[in-house]
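With one protein chain withheld, the remaining protein chains of the complex are depicted in position.
Every chain is named by a letter (A, B and C) in the order it is written, and numbering of its residues begins at 1.
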Amino acid sequence: MTVKRKIINDPVYGFITINHPLLFSIIAHPYYQRLRRIHQMALAYLVYPGAVHTRLHHSLGAYHLMCMAVNELKNKGIAITDEEEIAVKAAILLHDVGHGAFSHALENHILQGVHHETLSLEIMHSINKELKGQLDTTIAIFTNNYPKKFLHQLISGQLDVDRMDYLTRDSFFTGVSEGVIGYDRILKMLTVHNGELMVEEKGIYSIEKFLVARRQMYWQVYLHKTVVAAETMLVNILKRVKELSKDGIEDLKTFGAIDYFLYEYTGKMNEEVLQKFCELDDTDFTFAIKKWSKHNDFVLSSLCKRLLNRQLYKIQLQHEPFSEEKLDKLKYKAMQQFPIKKSLIDYFVLTGTTINTMYKTEDERINILFKDGTVKDISAIDNPLIHHTIAAPIKKFYICSLIP
Amino acid sequence: MTVKRKIINDPVYGFITINHPLLFSIIAHPYYQRLRRIHQMALAYLVYPGAVHTRLHHSLGAYHLMCMAVNELKNKGIAITDEEEIAVKAAILLHDVGHGAFSHALENHILQGVHHETLSLEIMHSINKELKGQLDTTIAIFTNNYPKKFLHQLISGQLDVDRMDYLTRDSFFTGVSEGVIGYDRILKMLTVHNGELMVEEKGIYSIEKFLVARRQMYWQVYLHKTVVAAETMLVNILKRVKELSKDGIEDLKTFGAIDYFLYEYTGKMNEEVLQKFCELDDTDFTFAIKKWSKHNDFVLSSLCKRLLNRQLYKIQLQHEPFSEEKLDKLKYKAMQQFPIKKSLIDYFVLTGTTINTMYKTEDERINILFKDGTVKDISAIDNPLIHHTIAAPIKKFYICSLIP
Amino acid sequence: MTVKRKIINDPVYGFITINHPLLFSIIAHPYYQRLRRIHQMALAYLVYPGAVHTRLHHSLGAYHLMCMAVNELKNKGIAITDEEEIAVKAAILLHDVGHGAFSHALENHILQGVHHETLSLEIMHSINKELKGQLDTTIAIFTNNYPKKFLHQLISGQLDVDRMDYLTRDSFFTGVSEGVIGYDRILKMLTVHNGELMVEEKGIYSIEKFLVARRQMYWQVYLHKTVVAAETMLVNILKRVKELSKDGIEDLKTFGAIDYFLYEYTGKMNEEVLQKFCELDDTDFTFAIKKWSKHNDFVLSSLCKRLLNRQLYKIQLQHEPFSEEKLDKLKYKAMQQFPIKKSLIDYFVLTGTTINTMYKTEDERINILFKDGTVKDISAIDNPLIHHTIAAPIKKFYICSLIP
Partner (left out) sequence: MTVKRKIINDPVYGFITINHPLLFSIIAHPYYQRLRRIHQMALAYLVYPGAVHTRLHHSLGAYHLMCMAVNELKNKGIAITDEEEIAVKAAILLHDVGHGAFSHALENHILQGVHHETLSLEIMHSINKELKGQLDTTIAIFTNNYPKKFLHQLISGQLDVDRMDYLTRDSFFTGVSEGVIGYDRILKMLTVHNGELMVEEKGIYSIEKFLVARRQMYWQVYLHKTVVAAETMLVNILKRVKELSKDGIEDLKTFGAIDYFLYEYTGKMNEEVLQKFCELDDTDFTFAIKKWSKHNDFVLSSLCKRLLNRQLYKIQLQHEPFSEEKLDKLKYKAMQQFPIKKSLIDYFVLTGTTINTMYKTEDERINILFKDGTVKDISAIDNPLIHHTIAAPIKKFYICSLIP
């Protein structure tokens, strides 16, 4: 009997192979296919025009790295059963299935306070029901309730295949070479010791590079000031829509899935809400913004038109907060330029903060296994590149404005 | 005085530099920014998940190759004035600005019978008005009314930078290495002889490779059977919508820009129609398909749901037409499976043709300039790889069906 | 028990893994290590400065592709025992071990008329003795005396991993992108049918690309006119040395391994000759040429100095033989420029031929296995790119001269 096998071209890794019925079922599921319509990097394509890859593509990539990781560990004699292998592969395929439209950019703005991992788990349960329990082990691993902890660590940890893929893929599609990591070497250096995922001593430099690349991608890409400006604009658009909706929604409705979450959703989570959530994707928001760009509210239509045509906030980033004085001066200027009430000026001039944490030493560790059997954290090795000062979270303040 | 200069990261070429006010004006124009929301390869991402790059990205890429080409030619002593240089760069930025939603896939289905180049020209005229004639030379070159013919050939010819970029970019994002061409070597080998664009003798193998890569991209990607199936499905969805609209459009309307073209447009072209056309992008269609997937017409909702969830037509391709008998058998089967009238069965079982022409020797030539001054077409050199048999158009027949 | 495992960085494929004691024994053998001192592409580095990679590197690369091929075939259910797997890997490591200094360039000039494959086999026998028969299966496969023919075909056939590696590696190190093939896709498409190695239907375009790339590498690299000129010069140096040696060898001797083959070797092959042959590498020849560049024979020292300093023959290539007249004219000129006897003028002006056969349809085939079970040669498919005219050998004539 020949096994059905599908090969997918991936510009990043070459070829991705799918070869198990459970994996085919997951990929064919509408909840999974929906990830095709969600950009992996939200609005970053406004700065990096190549960064239009999707959540689905990232999910397939992380799956590919998981195949490599499992293969390496098995070659090193780590026991992984066939059932565990499929389960951990299914888990990585589904790890981000709970991401909503515009990914992180809207994470707290569609379903307030619900983290995408929580939603991923809800969706896994829902699919598991359809698949009559075939995802039981997958869910146990995903929720870290499976005895072999290292399987969970491969999905979620300081050195999981999720991060390895998104750094690799995001640096590939943005063209930012500073974010390139040696994923293949890291994978070759993975091992399991006392049930935990570790890296062999020879992999120290690859890990250092991984952490430095991550830091650089944060500052150069994920927290790029223009990306921050665009995402702030998107959030303000939704804020204005909700504000306006108090006075009636007739001219705001899109007649798409988005309407429910903007005008009806009360904060509860149930099967029906989940299903509606899975109908949403980037398209709904972009369509809405195009529609609202013709709305007669000056604030709403201005912000929408500007986001569509890439006329974004001017933005400054710095280590200290901006003075009230500076803010007031800009607001005063804006008041003179735009035909708006004072109470709305915050849509045109505003401040906020972004945070980048490269490596939190307190809560998670990247363990290095030395040849003599000792285990040390990457920041505790001789002559480390990764210091505590680097590991600390870095907060930056921004000021955005639309004054020409 | 320092010139404003912007550098854009491109995963394909590294960095693209924009350094002229006219080019900034073009890129900032909403008609240009709209290209961000149009996939370069329509639905090909359903087969190649990486192929989500946009028309805007292709346009920037072709512009980059144009910069390289102009640079090379000038280094070889070919006279190109500053004005011509900017004009030809502006022309390549705008060469595809007339593409509509889903690019080639819907080329003849939104504005029947209007080619995207015609629309590009209309849009250039429109922007030229705003820019007070700054695009006059650009338009002369684009329409081949400029004395230096080679400038037009760089934009549109057998070996233009448009093709060089789309082959390079499409093979990059699909991950299909068979389509990789040596664009940098071809550009180094370009020259002008008797006012025409030519390739130096040393570039013969690079040209051969270019033509073979093109052939391979056609069969492996552009006319990939699953891509053909998806695009056929999309076209059939629009066909069904128009059919249904004869009985009223209330439950078909999206309240977006698409409605005009589906239910009102009468075939005329004027400034207003052009403006409406420029409001359209992929989003409108995807949003509509999501909406129609809940329509109560079985044919429409089935096709929409299937396209969204990648449950595409099963398709066969061959060199001969399919027999009536085979078609009838499949239709008969389909009739038994689906609750539809006989008159609608063509939405579920259908045939058609695709054509690939690698290199039409009759109408355009790739001229090779030999060291001794003679000029020959690439198919007329000694020991050619490119034969007339290859140059002939290849027609393939397909049959699509939805029977499980 | 943990298996010893070694990972080698390869710029072409990433990482190559060695994980079996027999493979370690082979790689550690001085006869194998000697391949480090033999350029894979002889003197091609005089045109392509990056092309300094070694026979050892190619051998490791071909081994890596063999690992991938074996893995793919096993995944498809083709039976390959552990013993066969190691044997076929050992065979590919050793397939080129019989190459002498400057590889193909001197193939018929050190041991006249002995093909490098014959020498590879002799060396395998020699190592097999040391290893007490561990290479028995390896030798059976290498000599095509093993029942599973496809194992031999993986090592030596129209589509063996040897060719796949050398095309990939040579195009990588020369930087000639025209030679890039999609080795990973070809490997994914390999299968075994009726005991023979075949390619699945979906791999047709990859095979076409492979054959076209080969053709292009021949014309652009292997038979690059300057490479031909350099290799002709090398051969003429040895010819002159042998000529001079008839009058005494004192001032020709290098006191290295080369002396035996230049001045003593009588054409016999035995264990001792083999051992001496394995002491030779590129170093011996380059050292000798440096030495001879100071010899008082004008012809010898001129050619040696020129080869060292890259002052090569001027060369012309064409499809027809050069006329006697042209040759005589050049010789006449050369006679006036150089202080040499007429009988020696052939060292300064000479003609010859090179041959490139892309794909000999008569003797070997690349079989395509269609989904319906039929098997066709790649040149017999519908709408083939590879024609008989292409498959025919192409002979070119060259003329070399040293006239300034």
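Here is the rule we go by: a contact is a pair of C-beta atoms (placed from the backbone, for glycine too) under 8 Å apart; a residue touches a chain by one contact, two chains touch by 3 or more.
Keep in mind it's a predicted model, so treat the numbers as computed, not measured.
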- request: Can you work out which residue in C:F102, C:F173 or C:Y205 touches the chain that's missing from view?
  value: C:F173
Query: Which is it among A:Q220, A:T351 or A:S379 that touches the chain not included here?
result: A:Q220
Task: Write down which of B:K188, B:R240 or B:H295 is the residue touching the left-out chain.
output: B:K188
- prompt: Which parts of chain B are in contact with the chain that was left out?
  reply: 2, 5, 7, 14-15, 19, 75-77, 184-185, 188
- prompt: Footprint of the hidden chain on chain C, which residues?
  reply: 8-12, 14, 28, 30, 33, 36-37, 45-46, 48-50, 52-54, 56-57, 60, 172-176, 254-257, 279, 283-284, 286-287, 290-291, 308-311
- request: Determine and list the chain A residues touching the chain excluded from the picture.
  value: 177-178, 180-182, 185, 205-206, 208-209, 212, 215-216, 219-220, 319, 382-383, 385, 387, 389-390, 394
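Here is the rule we go by: only the chains that are shown with their structure count from here on.
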Task: Find me the chain with the mean Cα position closest to the mean of all the protein Cα atoms on display.
output: B
- prompt: Hey, how far is the Cα centre of chain A from the one of chain C, in Å?
  reply: 49
- prompt: So what's the Cα centroid distance for chain B and chain C, whole Å?
  reply: 43
- request: Scan chain B for residues touching two or more other chains and write them down.
  value: none
